[in-house]
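Of the protein chains in this complex, one is absent; all others appear in place.
Per-chain residue numbering starts at 1, and chain names A, B and C are given in the order in which the chains are listed.
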Amino acid sequence: MWRAGSTVTASSKPVIELKNVTAGYYTAEGFKTLKKVFKPAITKIDLKVNDGERLAIIGESGSGKTTLLRVILGLLPPLRGDVVVLGEQIYRVPARLRWRITRQIGYVPQDPAKSLNPRLRVAEVMAEPLARTDLSEKEKAERIRDALRIVQLHESILDYYPSQLSGGMMQRVLIARAIVHDPEILLLDEPTSALDVSIQAQIINLLCSIHEKLELAMVTVTHDLPVAQYLADQAVILYRGTIVEKGPMEEIIAHPRSEHARLLVTSYLSGLNGLDRINRAEGVSAGIKRETQR
Amino acid sequence: MPVSLNYLVRRVGWSIATIAGVVILSYLVLVLSPGDPAVKWAGNPRGPGAAKAIENARKELGLDQPLYLQVLNFLRMAFTGDLGISIAYKKPVSEILWRGLAATLELLALAYAIAIPLGAFIGVMASLRRGTWLDGFIQSASLVLANTPTFWLGIAIFMVLSTSGVTAYGRVDTRLALATGFRSITGLYLLDALVQLNFPVFLDVLARTFPPALAVAAYPVGVCARVTRALMADALLEGFVQSAVAWGVSRRAVVWRYAFRATLAGLVQVSGLAFAYSLVDAMVVEYVFGRDGLGRFLFDSVNTSDFRLATGLIIVVALFYVLANTLADIVQALVDPRVKL
Amino acid sequence: MRKGPLLAAIGAVAAISIALLLYIWYLQPTQRAPALKVVVYSYLDVITGIDPSIEDDTGIVVLGSVYEPLLYYDPVRGEHIPALAESWESNEDGTVWTFRLRRGVIFHDGTPFTAEAVKLSIERARDIYRETGRGSGYIWDSVEEIEIVDDYTVRFKLAYPQRVDMLASAIYAGYIFSPSALEKAGVEDPLDPNLERWFNAGNEAGSGPYLIEFYSPESEVRLRKFEKWWGWTVVNNPDAPDVVIIRIRTDPLDQYNGLLAGEIDIASSVPRANLGDLKARGFQIINVSVFHNYILQLNCRRYPTNVTAFRLAVMHAIPWGELVDVALQGFGRLGAGVLPYNFPGYDGNLRYTYDLDLARKYLEKSGVKLPVKVEFVYQADYEENAAFAQLLKSRLADLGIDVELKPMAWTAVKEAGKEVWSSPENAPHLIINDWWPTLPSPYDYLYGLFHSESTEWNWAGYSNPVFDELISAAYEAEGRDYGEAMRLYRLAQKMVYEEGAGISLWEEIRPFVVSSRVEVPEKALNPLYIYVIFFQHVKVRG
Partner (left out) sequence: MVLAVKSEGLKIGYLDEQDNVLWAVKGVNLEVSEGEIYCIVGESGSGKSTVALAISGILPPHAVTEGELYVYGNLVIRGESRSYEKIRGRLVTYIPQSPGTGLNPYLTLGDQFYHVLKSLRGSTRKEAKAEAKKYLEMAGLDPASTLDRYPHELSGGMQQRAAIALALSTGARVLVADEPTSSLDAHLRLQIANLLLRLREEVKLTVIFITHDLLLASRVGDRVAVMYAGSLAEVGKLREVLLKPLHPYTSMLVDVIPTLGVKKQLKCYSGEPPRPGSNDEGCPFFDRCPYRFSKCAAEKPRLSLAEGDRYVACWLYGNRE
């Protein structure tokens, strides 16, 4: 359960560190430049995530979020700059060994419906991250059970195919899969954008509790500022491939300094004009007398 | 123009590589297969000097050189457009190929001029009447059409026509052509007749090309109808089609300007593939209808150890595939403004 | 709104009906009276070239109407027919021959025909052969000099006696072309390869009754009547075709289709099975016997066929009496010796009998242990060969000889046959060769098929110095004493017969199918000039 106003005391040990990273894609253009042209998607990114810290990378479409994510996951060598994950320069490590480091990142992809192989049962999906570990079958089964317990899914789900699951359940499976091998970092790519609001709330609460329980660093990539404020204490705001603002979440929402951050914040604030004030002034769900906990 | 130079360069490079591969492979297969081209080149000599003549011929054809040199030499020839002199006909291979290609192309072009609009039309009709008897009929009819062996169909059409006293043999009525002074300029008789304003020959050529074209068209009609129906079924549910309906756009415009337009890219792609496939069909059918096209030459050239002609033919077929592919790409880019090559 | 598709459908129906109407209208064959007399002749093979001095294959079909030799030969009557030469004589020992040429002949390009053309043409054929071994110019090997006596007289001086009248009426290498060809081809030396290229590009320089109007050797050759041909007054045929189209149709069924469609008037090769049908439809069938025979050759260099007695056993196990009916369905004549019927030197006595007892005796004598296996190679796409092969297999099985049938494409058959010289163990034991003559001399056959130096065609691997000597002597004797020469040839044939190296199985009778539009008189066909139709004699009915 999310604790209002609390910040996890982050140790100073950085788990992810990006220094002056520029990355992007090569495109062939025109006749004269049959050699390909580099189109940067992110430029000069400096980023640090400390152990146990919760960071949100906030940006709208085209801001370079996905590229940044790929760089961190070891999938896209940057043109320039250092990418340090868990103390290792991952792009100095040969590509075939890189997975030893990057598997310490538990990754939850964007669209649960599209990210799950429809031909694999949940059990197989869950076992994937454990494939290259030297755990015994029994230990593996144990791990999978634990992970399912954390995401509040019943074990019977292991026999299901993704098509038999609802969107919320699929997302839980993906989260369970990301934490099953006990990673140091949890990387979430738009974890709630494909979900309905009521499910979104469940997942947000779940992620908060996971962070608390497993004490790992949690990086959330999202375009949704209100969601981000639940999932992160620190935030960076990406705009057209550069970081335009970074700092504590609350600070950014209260006093956005850059033009873009201000636009972002006001577009959410003004969008809720009536409702927000209602909530603050009259308390949550005034129409219902009894407060209940689940 | 939606085609970039970059695409062109890549495409040409890719084509050259493909054709070079085809040349090398076909040369090796043909030269190493039984039958001595030198004998044919020397004219099947039978006198006392036969061995000498064949030896000379072997030298002339370069068959006495090491294989890799032969291949290199042939590659050089192929890419300078000089495919040499046909061994069986003692005539430049390129000339023979062009005549054959023209005949086959004419047949294919007519077949596709019939097949694509017809197939697309009935496919659209079926999609608009989904679940009705018409849909079922079109569906099964197109399945049958797409799977009828073209060779069989060609023979059937020929037999029916000849027993009913109508002829569809050859490319043009010889006597008519002579009487009206028809001359072949490009080898595409329809075009030639038009250029010469020779309408009797034009109609005659058309009439003779029509029955074999029908046989060749069967497969693409079936394929196009099925593909169009499937694509249309999806297209009709597309957001922009739905919006157009909601905005009150007329049914005809919705069907043709909106939904059908969306199926065109897929249709072109499938037709492109089918076109290449139909080349083989056309080769078979023209044999039945007494038309001198690529099909007959391929058969004859293998029979007469004419490796030069056979290789030339294979290059033409490869080129044909490459072109059909490129054309499909380009048409796709023309049809869909989002596609840039 | 729903009218769109309906209108389109009506439009489509209308368009299709109009197209159909036009279609039927334009395909009514009787509707148009042809302004020209046209004959379409479908021939089974592609044209391999039309250089008059070099071509020695299917090009004859064209050359025969476009060029003329000095003489033709009628093998049935055994007499010569004057063509470009009107009369000729030789000295006593046959080493000097003088030809007096026809006056008033012009080539297709208008240049007059003179002795110069004769000298040029024949020397070119001879010299190209001497230099490259190509063509049939070897028949002129004996000619030392061709002397132009005057514009209309030439004199051949020979190194050894020869029948130059026979050579001059050869199928190949005897055609006379105009000297203007050199200029047109842009060459000075008649041996320049460019001249051959010029010819093969579809050009000609002949004097014959037809000239080439269009040449596409893979599909069609179109000939047009040469109005100034000297012979029109002689043949006196006002119905001769104005245009002759030689259409290449390599599939017999295709020829049949063409006949039905009215696009072919004379077909050289339709499937035998369809002949009855064609007859019923009013087509005329002309059975032409041609000098084209099929020769069974036995491998003399590989066990067990290298044993003479074994070969003779095989020969006597062939049911000769059934051959024509079963294998050829009547379209053929049983062979004898090596040469075809009516051909000079033919000997009808050189036939084996079907006698299994005798065959068994020979088998015993041969010492070949039974059972034994032999390979038999033949051309796959001749139905007669396949029928014969089945017959042979069943009869030899009676003797305990297992025949392995190996039908192949022609080129592969030739490869296999030639191997008898390079690696006899890989060459088949039995093989069917076929032959048609270049010149009306037995030498042509005997040298080609059984001379030890003829490694391209002697697929028996037969090597007998006495035989070689004999036919060479006979060839030389031809010019001096023709009767003696024939006697020697018969002797040579007998040697082959007695050794069982090979035998003419049958000679072909070719059913030409002729539509009712056309009349092909006897004169238009000559068994020596195989597949040539002398179109000046053909009559086209209105």
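Keep this in mind: contacts are C-beta pairs under 8 Å (C-beta built on N, C-alpha and C of every residue); 3 or more make two chains touch, one makes a residue touch a chain.
Since we're looking at a predicted model, the values are computed, not measured.
Student: Touch partners of the unshown chain, restricted to the chains that are shown, please.
Tutor: Per the touch rule above, the missing chain touches A, B.
Student: Return the single residue from A:L79, A:V93, A:A141 or A:I199 that touches the missing chain.
Tutor: Per the contact definition at the top, the residue touching the missing chain is A:I199.
Student: Looking at A:A217, A:V236 or A:L264, which residue reaches the missing chain?
Tutor: A:L264
Student: Which residues does subunit B use to touch the chain missing from this display?
Tutor: Subunit B touches the missing chain through residues 130, 237-240, 242-250, 253, 257-258, 261-262, 264, 335-338.
Student: Extract the touching residues of subunit A with respect to the undisplayed chain.
Tutor: Considering the whole complex, subunit A reaches the absent chain at 2, 4-5, 60-61, 166-169, 196-202, 204-205, 223-227, 229-230, 253-254, 263-265, 267-276, 278-280, 282, 284-288, 290, 292, 294.
By our rule, only the chains that are shown with their structure count from here on.
Student: Averaging only over C-alpha atoms, locate the centres of subunit B and subunit C and give their separation in whole Å.
Tutor: So the centroids are 37 Å from each other.
Student: Do you know which subunit C residues sit against two or more other chains?
Tutor: Residues of subunit C touching two or more partner chains: there are none.
Student: Among all residues of subunit A, which ones touch two or more of the remaining chains?
Tutor: Correct list: empty.
Student: Which residues of subunit B touch subunit C once you look at their complex with the stated criterion?
Tutor: Result: residues 34-36, 39-40, 42-57, 85-86, 88-91, 96, 99-100, 121, 125, 158, 162, 166-170, 173-176, 178-179, 200, 203-204, 206-207, 210, 250-252, 287-290, 292, 296-297, 299-300, 303-305 of subunit B touch subunit C.
Student: Show me the residue ranges of subunit C that touch subunit B in the complex, using the header's touch definition.
Tutor: Touch list, subunit C to subunit B: 1-2, 4-5, 8, 12, 19, 22-24, 26-27, 29, 32, 34-36, 38, 40, 46-49, 54-57, 129, 132-139, 197, 200-202, 216-220, 243, 245, 248-251, 254, 257-258, 260-263, 409-412, 414-415, 438, 447-448, 451, 453-457.
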